[in-house]
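Submitted below is the structure of interest, expressed as structure tokens.
The complex is shown incomplete by one protein chain, all other protein chains being positioned as in the whole.
In order of appearance the chains are A and B, and numbering begins at 1 in each one.
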Amino acid sequence: MDFPEPIRLLAFLLGMMAFVAVNAAYLVWAERKGAGRFQRRPGPTEVGWAGLLQPVADGIKLISKQVIVPPGADPILFRVAPLLVMAPAMMTLAVIPFSETLVGRDINVGLVFVFAFGAINVMAIMMGGWASRNKYAIISAARVVSQDVAYEIPMLLVVITLLMVTGTMNLNEIVQQQAGWFWHWNLFRLDVNPLMPVTFIIFFICMLAETNRAPFDMAEAESELVAGAFTEYAGMGFGVFFMAEYANIVVGCSLATVLFLGGWQSPFGVGSGVIWFLLKMYALVFTVIWVRWTFPRTQFYSLLNLSWKILIPISMVTLVLTCILLKLT
Amino acid sequence: MTDFPLAFDAARSYRRVNVSAELSQYIPVGLLILIAIAFAAGMLLASTALGQKGRRPAVKDTPYECGMIPVGDAHMRFPVKFHIVATLFILFDIEVVFLYPWAVVFKPLLKDPQTGMTIFTSMLTFLGILFVGYVYCWKKGALDWAPRRETPQPPA
Partner (left out) sequence: MNLSSLKLEMATAGLGMLVLMLGAFTRRDDKRFLGAISAIGLTAILAWSVCCGAVMGVGFDGMWVNDAMALFFKRLFLIATILVTVMSAGFAGKIESGVGEFFALILFACTGMMLTASVNDFVMLFVSLETVTITFYILTSYLRRQVPSLEAGVKYLILGALSSAFLVYGITFIYGATGGTSFSGLAEFLKVNGAGGLVLLGVMLVLAGLGFKVASVPFHIWVPDVYQGAPTPVTAFLAVGSKAAGFALLLRLLYGGLLPMKATWVALIAVLAALTILYGNLAAIPQKNIKRLLGYSSISHAGFLLLGVAAATAFGTGAALFYLFAYVFTNLGAFLVIVCMANATADDEIASYAGLARRSPLLAAAMTVALVSLAGVPPMAGFFAKFLIFSAVIGQQLWWLAAVGAVGVVASLYYYLGVVKAMYWQEPRQEAAIAVGLTMKVALWFVMAATLAIGVFQGPVVEWAFEAARELVK
């Protein structure tokens, strides 16, 4: 592609926006459809064929709702929070390599970039919850912070074990290292580090918790907290939070794909490309949905104990073992 | 020649890097932030422009508590546990930040006989200290989130 850089970037950004919007809309549809199937009911069927126009209808509905900023709320933080929750999700997508050339910005610290912007999400949700001046929202905000904060540590720790093997933080280089048949993917490279599956499982669990997905959706436990931190948001304010949540799932699954599943590499060594990336990513997204409708919501206390008392020690031990293994080989 | 070639070599090579060229790589990223925020803001503004302009009776403006009339202020005091967990997070997160650059250079430097032992032992020591701190936190109950069961007191 020989477009001048600014134009290429602009085009990429616009494409990214469309990607985020379409993904958010149709993941909701997939989620509802999937939930339905898991519970032996058809899910949305009325609007369009198999309910395919349902997300469009939802979007129109959200946009036409009255926008209310509660008088008790902090007027600035309340309005800034949705922007801050949406922006990082889109930013992180910009460094993820969809294919060898299809990447917004191929920077050498891509991995740190993703984590750095991913962390803003926590702050934004807390901002929104606190600014709402609603008891449900504030409880939810406190939960989100302690939960995301707790799961960020094992996530970062297990990624270190991976980094020790790859030796680079450039996401595209990490993918290129995994070229060839599928046993070259980091997940299956047991010859380099037999602990890789453990690493991947911890990463996946942490990703579920970081995106506040069931069984870790304490933040918006509908039965206790209505809509959690977003209770006071009406219309598109709520819609933006909702979109950001799905965008974050896409980001998390993309990162897992890049780090562990070979990114855009095909599993057979030939014909690599964006299609494989999307295939793997959506398979992971489907797993996320599957998990949500299979496991019941945990208790808040056991959620935090799982991270602080099980995942963190395991990931520390993994780190030390990897360190020793690499020393020995 | 030196004890910690990694640290000092890194520092020296850092100086050679053309800082402005290194940073200009991030100008599009700055642009991206603006566009991403504009995208979200656009959706909100669209909602404001196209949304219903309904009446705003006082009851619509009260915080939503499933139809109950709210009692007391929502900005209430929180258990100190949340503060402890935040402090612990900062500690661990900073430790992890130290580990990142180490992990990237770990394999090449491990191969080098001059630095292999240093990079190996120094970080194991670091992790050991981190682990002592972690065990201490656990033992002192900083990680106990479950509500403590009331031990039945014998009647006085």
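Quick note on the criterion: a residue touches a chain if its C-beta (ideal position, glycine included) is under 8 Å from a C-beta of that chain, and two chains touch if they have at least 3 such contacts.
Please read these numbers as outputs of a predicted model, since none were measured by experiment.
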item	value
Partners of the unshown chain among those that are drawn	B
Chain not shown: contacting residue from B:78, B:98 or B:136	B:136
Absent-chain interface as seen on chain B, which is shown	2-4, 8, 118, 121, 129, 132, 135-136, 139-140
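In the analysis below, only the chains that are shown with their structure count from here on.
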item	value
Chain B contact footprint on chain A (complex, rising order)	5-6, 9, 13, 17, 62-68, 70-72, 79, 82-83, 85-88, 90-91, 94, 104-105, 107, 112-113, 130, 132-138, 142, 145-146, 149-150, 152-153, 156-157, 160-161, 163-165, 167-169, 226, 231-232, 235-237, 239-240, 300-302, 304-305, 308-309, 312-313, 316, 319-320, 323, 326-327
Residues of chain B defined as touching chain A within the complex	25-26, 28-29, 31-33, 35-37, 39-41, 43-44, 46-48, 50-54, 56, 60-66, 70, 73-76, 78, 82, 85-86, 89, 92-93, 96, 99-100, 103-108, 110, 116, 120, 123-124, 127, 130-131, 134, 138, 143, 145-147
